[in-house]
Structures are given as C-alpha cells and as structure tokens.
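This is the structure, below, for whatever I ask next.
Missing here is one protein chain; the remaining ones are kept as they sit in the complex.
Going by the order they are written in, the chains are A and B; count residues from 1 in each one.
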Amino acid sequence: MRVLRQPVIRGARFFLAHAPGLVRHGSKPSRDIARDAGVEDAIRGALRPWERARDYAPNQVLIGARHPDSLWDLPRPWWETSPPGDRRGPHGEIGPEEELYGLLKIGDQFDLVQLEAGFVEEARDALAAHPLVAKSDLDALGAGLPGAAIAERLAGPVPAAPLHLRSGRRIGCIAAGHETDQTLAPDVLLENLAAKMTAAMALRALLAGEAIDPGSVDYVIGSGEEAVGDRYQRGGGNLAKAVAEQAGCLGATGVDVKGFCCGPVHALAIAGSLVAAGVFSRVAVIGGCALAKLGMKYQGHLRHGQPVLEDTLVGVALLVEGDDRRSPRLRLDAIGRHRVAAGASQKAIFESLVRDPLRALGWGFRDVDKYATELHNPELTEPSGSGDVPQLNYKVIGGLAALAREIAPADVPAFARAHGLPGFSPTQGHIASAIAFLGHALDGLRGGRYRRALFLAKGSLFLGRMTQMADGISVIVERNE
Amino acid sequence: MLKGKKVIALGERDGIQGGAIAACARAAGAVVVLEKTYCFV
Partner (left out) sequence: MAEKLDREEVVVLLGTPTEDASRLYAMTVTTGDPSWAGALAGVALQLPVYHVTEDAVKAEIAPADYDEHLALMAMAMDVDAIAGAVRRVREGHDA
C-alpha cells in the first residue's frame, strides 16, 4: 500500500477530574446503594480528599509529571507513599470536583444541570483562574438556583438525581432529558455530559499546548464507550461533534467510532488513514471519561481498609496530521488486527496484534522498545482479586517471543520488565487500554529514548451479548527519522 | 473427565477466554452447555 501522506501523532493530553462526590453514581456503587443505603455511608467514609488524588503517583504519571518506569522504585501502597505533586504536567492536568461540576454546567445546553446559587460562585471563582476556561464559559454558569428550588426539582415530576461533593454537601442536581425516555435518564445524561466535558478539556489543552488554531482541526473522531442518543436511537453517537464545538473547532465535523476499549486505537488507525489519503488534514481523536466505572471495585478497597481509589474520571485527546518531520509516525502498513476467524485463544490474539505486524516489518520482538497494553493500575485491581493485568499481558508477549525462539523462556520476566510498563491508569476502560502511555511514548520517540512503541488494545465485545468474540487492534508508532 | 461430559466454560478476557476453553472441551469429546467470558476490567 502506497501511503500518500505519512501520518504522525502530533500530541496527546489527558484531563483528569477528581470526582469523589460522583462515585455514588458509578454503576456498581449505585446498584449496591439501591439495595443497602449503608453502602453510601461506607463509601463516603473512604473517599480521598483532592490533594491525595492530585498527588497520587499513578495520576502524576498520566499527566506526564513522572515516568511510568519510576513507579517500580516507589514502594507500594502508592496511595500512602506518593510525594506531593502539581495539578498540571506536560501531558495534561488533574482538577478538583468543584471545577468539574462547573464544567458540566458550562457544557449543558439543555438546562439539565442546576447548581445551587452559593456553589455556583465557588465554581466560578475556581474556574476563573483556569487558563483554558473563557469568559463565555463563565457566563454559561449562570446564577444558579436557591437550595429550595433544587429540592423541588429533586422531588419531581421530572426525574432528577442529586449532585454532591465529597463531604456529602448537595450542590445541585441533574434532570432527565425526558419524563419517560429511559435513554435520557439523569444518570445517562450525567455520564454523557461528563464524557463530553472531560474530552473537550483534553482537546482544549492539546490545542493550546501545541499552539494549534482550533479552527484548523477538520475532523474529530470520538472513541469513548458511552451511548449518546434517545429511545429511537440509543447509541446514535457523534459526541465528537459536541466536543469539537466545545473546543472551538469551528471548521470540524465529527463522528464516533465504537469498539469497547479498543475504540481509541481503531480511531487512531482511521484518523491516520484519512490523513494519509488527504481526506482530512488535521484529525483529533478524543475519548471522554467512563463515569459508570467510578468505584467499580470499591468492595475490594473497603475490605482492605483502602480509600475508594476509583474516584477519578479521565478524558483524552490525540492529534493526527501529516508528516511534520518531527512528530512520531503512525505505521499504517503494520496495523495488527484480530480477525473474526482468528478464534479466542490468547495465542491467536497476540499473534494477530503483535507477531504479525512485527513480521510484516521484518522486526523481532525486542525491536520494539515499549509495548503498551492494558495499563490498569494494579492498586485498583488487586484488592478485588483481579491481579496485575499489565504484567500478565507482558508475560504473554514475552511468552510469544519465547515460542518464536527469540528469547529463552527463563528471560520472559526480564523481557516483560524491559519492554513493558507498570500499570498506572485509572480503570477508565478505553483510557487504560494502551493509549494511556501515548504522552510518554511521544516524548520518548521525539527525544531519542525510544525508536518504536507498539500499542495494542482489546475490546470485550461479548459484554454486549451480540457475540462471544473479543476484538483487538494494534498500531506501531515510531521515531520520525 | 471430559469425554461425554457437559462442560460449563467460564473464561476471562485477559486469562483464558470462554471460546478457548470450549474449543478444547469439544475437541476432548465434551458438549459445551454454557460458554461465558468475563471482563474483570
């Protein structure tokens, strides 16, 4: 295949929103709270304050303030040993929940979100200092409502859900988009609005950070796992265009690509292909947060006397454009794909996603400096018995290298350490699936630390009950030389 | 212990998936009555 224009990845940014007050709206917490109100008190008693979430070393890795490899030298548990950190890093930022609620209101064009009048002023003060928040945004905050009016909304007749801070203080509510349409229920709209605004803030940060005119972006591809629609089109989609609007990309249209956790890597392959073909010149790939996954494994954390660590939402923005002779290149000639016929064995999956692309380029397993696979922070997954997912995946890649006789079986652990990464991503689905490493990968590929990085993502299609299959896709990103 | 038996295959996406267990069970002469894959993350 002759590539007409070589696509590159210009940049990546992550927007982390600490959201302890929203943990109760996560899927697992909300279902358990509905059965047993005591769960809400147990969770509230275990929520981290803002500073702890900001300083949390894995979050600092995601915003680029420290390298993933540095986590090997930080004793566990990281939620106790993390040194102080800044809210801003080279690859993004983490913000407190007060700002998030303000952003939800700013992005709300349907008066779904009502904030209490006193709280609005607190949010306004906080956001006024934010470099990516404009006066028009602050105007969109409005004046808020008296507490009694919020209480009245929560009493009905239109369904509404309360919004709280970590302390339990109620600061507003979000209403349903329709009296009876379940696809516009308050919790659905909350999830979608959070996805929209976390993605929009990541995109604003990326464009500002790279000094790119938002008007020059001509396509935005959404890749998150939310369903945006109504009862006649539950997953209608194109949240991407709403994000484009919110990020000032007036020259863009958008579309959503759906692939469970693989969505962003599929979207990268598509973005690269569009740029290569000259259909679009500057394509943003965005992925909003997964609010449903807040507090997903809270039971394990409580059982082990830990804070509820799944308290942070993450949105991502990536930019793909034509070769600028410095940004890392996307190898469109070596996209790994898990075909329908491949079957369900990990061997078949990893051969499709790793061995075959390497063979296509004539590379060995050790010719890739870093593999980015499922990067879930083990501190989030181990207490509930799910183990260390990244290390398991790296041992599989190492095992494949051993089967190919490129390394000895005894060298698999060393291979995993050298070519793998410690997990650091929040369990935010499509964020944890490989792309969480993109900020550091791009730095390393530009700066000379790496020559090649391979991003492989898997998607659990079987969860939708339409197929027993999983999916997987991989892309290789290399130094521009 | 597999031949002629009815197998319930419970897999995990990052472990051994249901389809892989089922393929082995069938090849060993069992009938797979339930195949499920869980996703821990």
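Definition applied: contacts are C-beta pairs under 8 Å (C-beta built on N, C-alpha and C of every residue); 3 or more make two chains touch, one makes a residue touch a chain.
The shown structure was predicted, so the numbers you read here are calculated from the model rather than taken from an experiment.
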Item to complete: Decide which residue listed in A:19, A:33, A:412 or A:477 touches the omitted chain of the complex.
Response: A:412
Practice prompt. Among A:270, A:400, A:441 or A:475, single out the residue that touches the unshown chain.
Written response: A:400
Fill in: Of A:386, A:460 or A:474, the one touching the omitted chain in the full complex
A:386
Worksheet, complete the sentence: It is residues of subunit B that touch the chain not shown, namely 1-3, 5-12, 14-18, 20-21, 23-25, 27-28, 30, 33-34, 37, 40
Fill in: Touching residues (missing chain, whole complex) on subunit A
299, 344-348, 350, 385-387, 392, 395-396, 398-400, 402-403, 409, 412
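Here is the rule we use: only the chains that are shown with their structure count from here on.
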Fill in: Geometric centre distance via CA averages, subunit B-subunit A, whole Å
32
Worksheet, complete the sentence: subunit A contacts subunit B in the complex at 343-346, 374, 376, 381, 386-387, 389, 392-393, 427, 429, 432, 458, 460, 462-463, 468-470
Fill in: Residue ranges of subunit B touching subunit A (in the complex, touch as defined)
11, 13-20, 22-23, 35-37, 39-41
